[in-house]
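So, chain A:
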Amino acid sequence: MPRPVFHEEKCKGCELCLDVCPMGIIVMSQGFNGKGYHPAACVDETKCVGCALCAKSCPDLVIEINE
Partner candidate 1 sequence: MEGILFAWPQALVDIPTHYCPGCQHGLAHRLVAEVIDELEIQKKTIGVVPVGCSVMADKYFNLDAQEAAHGRAPAVATGIKRVHPDKVVFTYQGDGDIAAIGMAEIVHAAARGEKITTIFINNAIYGMTGGQMAPTTLVNQVTATSPFGRQQSSTGYPIRLSEMLATLDGAKYIARVSVNDPANMNKAKKAIKTAFETQIRGEGFAMVEVLAACPTNWGLSPVNAKRWLEENMLPQFPLGVYKNSAEVK
Partner candidate 2 sequence: MSEKLLMKGNEAIGKAAIIAGCRYYFGYPITPQSELIEYMAKHLPQTGGTFLQAESEVAAINMVYGAAGAGARVMTSSSSPGVSLKQEGISYIAAAELPCVIVNIMRGGPGLGGIQPGQADYFQATKGGGHGDYHCIVVAPNSAQEMADLTIHAFNVADQYRNPVMILGDGALGQMMEPVAFHDNPLVPVDKPWATTGMGERGKPNNINTLYLEPEALEQVNMKLQQKYQVIQEREVRWETSHTDDAELILVAYGITSRIAFSAMKMARTAGLKVGLFRPITLWPFPKEALANAVTNASAVLTIELSTGQMVEDVNLAIKCSKPVYFQGRTGGMIMSSKDIYEKIVEIFKAERGE
């Protein structure tokens, strides 16, 4: 089952991943990362289909998709 990994410290809060996720399972966290952004996070990994659109839309290589 595909599992997204978000390297939160690299995230700049641009929301491009959220905009593109077909399953709607990405949100911006309430908290802040070290850079002062609300990092993106996956709220329900069970629904991840491994399309990797989030990872491919991220300009900052925040997201890896593992099997």
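Just so it is clear, a contact is a pair of C-beta atoms (placed from the backbone, for glycine too) under 8 Å apart; a residue touches a chain by one contact, two chains touch by 3 or more; residues count from 1.
How these were chosen: all candidates are chains of the complex that A comes from, given by their letters.
No experiment lies behind these values; they were computed from the predicted model shown.
K.L.:
Given that all of 1 or 2 sit in the same complex as chain A, name the one that actually touches it.
P.N.:
Considering all copies, chain A is touched by candidate 1.
K.L.:
What residues on chain A touch candidate 1, complex-wise?
P.N.:
2, 10, 12-16, 18-20, 37, 50, 52-53, 55-61, 63-67
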